[in-house]
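Chains shown are a subset, placed as in the full complex.
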Amino acid sequence: MAIILGDNQYGKAESRLVRIVRDSPRHEIRDLNVTTALRGPFEAAYLEGDQSAVLPTDTQKNTTFAFAKSHGVTSIERFGLDLARHFVTDVGPVEGARIEIEEYAWQRAVVDGVEHDHTWLRSGQEIRTAAVTVDASGEHVIGGLKDLVLLKSTGSEFAGFLSDEFTTLPETHDRVMATALDAKWRFTSTDVDWEGVYAEVKRLLVAHFATLQSLALQQTLWHMGRAVLEAVPAIAEIRLVAPNRHHFAYDLDRFGLENQNEVFWAADRPYGLIEATLLRDDAPPAGDAWRASAGLA
Amino acid sequence: MAIILGDNQYGKAESRLVRIVRDSPRHEIRDLNVTTALRGPFEAAYLEGDQSAVLPTDTQKNTTFAFAKSHGVTSIERFGLDLARHFVTDVGPVEGARIEIEEYAWQRAVVDGVEHDHTWLRSGQEIRTAAVTVDASGEHVIGGLKDLVLLKSTGSEFAGFLSDEFTTLPETHDRVMATALDAKWRFTSTDVDWEGVYAEVKRLLVAHFATLQSLALQQTLWHMGRAVLEAVPAIAEIRLVAPNRHHFAYDLDRFGLENQNEVFWAADRPYGLIEATLLRDDAPPAGDAWRASAGLA
């Protein structure tokens, strides 16, 4: 029996990078959290402590900040591709690169009814994400968002479910449904209008969450994901993870009050957790597209 | 020498309460985190374990949820007053009540360009706060907000400061200034347009952060706070706590790149922390207005 080194990677996680464009008095801002990871023939570093093939994580950080200046940040998918290609192409031993990015949105301050040129409020809604992998199998781009917190106060049911000796849940035909959506979508192209597609995917996810009379969160996820795949040919696959943030109608009968789904206790834990992958039946192989860096993923 | 019981209080912290108004198909939502604390002659509970004067924290929670139905939530300041008055007036031994509330904002989902009737996205910007105290000294209401994250990419300087043998900071006349503002303002009335004042205070804070050419965060706070006091007669005092979220221009000279305040590293810790209280010189006594419950404060 021998012990061998299997999958491995190393990198710099969570470089918090803010890029300001100030070519005109009306500045622009991009606020990122960048994680880089490199893959390749690094056995000697593990087995013998030999670093001669290891580009320091500090260098990866420097590269990230330098590229923000030299290449700019027009979209996080594009910026991730720029970085990944550099590491694979320009750094000798590197065979694969994984770049994961979170982006925090800002909206312009409004002063006397006018958008301000160089002041923003963190908008704080969902976090946009990207995960780019470049390796021998090609270039893989995953877009996404997380912590998109959605709630509908009616239009959600849960009934007709399987029961066993541990089942005590009553059926309901009107409940609050809420989640903090985590969605990731895999592109089959790198020639994409990244900003336009992001807005469109978010719009579709929200609209279908809102309008479907939901029989279960599973069904809602399916409709949300299907709408994205139908609308965006460049997306081959979408993965949805949705915690079911339970809102329990508070029992007010005890106090002579009727609670017709008006007063809820929003529970922290436990929570349901529903997951789905939807894909085209002709989706190309994913390669290592979904292999995370264990950083931001 | 004797050991005595000094200040004490007890209550239920962080009841997560969601109130839906569904009188019409266009629902309304208020999403709260409520902490209640009671003060009074509770020595026997501490010294002898005698609970006969102690209204359980579980009862306080029930009351909170019941009042959300019976009184509604038109504003968190109003809801806090309703609860505090009840505990002091209706529960025999209670002499003082402190209610602290956080409110999380939601915005309506937009579907096909139209606001949806019963679906929302958590808007996620600042958290609105209220702290109400009712006791023998009267009724005290503090409005507030926290985690209002603001950033300006120019229009901020820091120079001419005191230096000693440990000073190494260079002067600057152009830097990023960013903070996550925590502001609390004390009212001298309970007859207030709570929703209107909140919007106005937030508007003023943002506008003065944006437009002042800042010589220091201290100066910016002063201008923000003064604008609020000048505009809202019902506010006698405002307290501002502002972490200085440092954005350091990344040194790109080393790589032959010029960084003219375009690429920043956003640091987590340590951070400057600047605090100021502004008040009218004729402000009435605060009583226990600022005595927190140690819950949400």
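Order of writing sets the chain letters: A and B. Residues in each chain are counted from 1.
Quick note on the criterion: a residue touches a chain if its C-beta (ideal position, glycine included) is under 8 Å from a C-beta of that chain, and two chains touch if they have at least 3 such contacts.
Please read all numbers here as calculations on a predicted model, not as lab measurements.
Student: Wait, 2 copies are placed, so what's the full copy count for the complex?
Tutor: My count of identical chains over the entire file-defined complex is 4.
As a working rule, only the chains that are shown with their structure count from here on.
Student: Centroid from C-alpha atoms only, then distance chain A to chain B, rounded to Å. What do you get?
Tutor: 30
Student: In the complex, go through chain B and note every residue touching chain A.
Tutor: Touching chain A: residues 15-22, 27, 29, 31, 62, 65-66, 68-70, 106, 109-112, 116, 118-125, 148-155, 176, 206-207, 209-211, 247, 250, 252, 254-255, 257, 259-268 of chain B.
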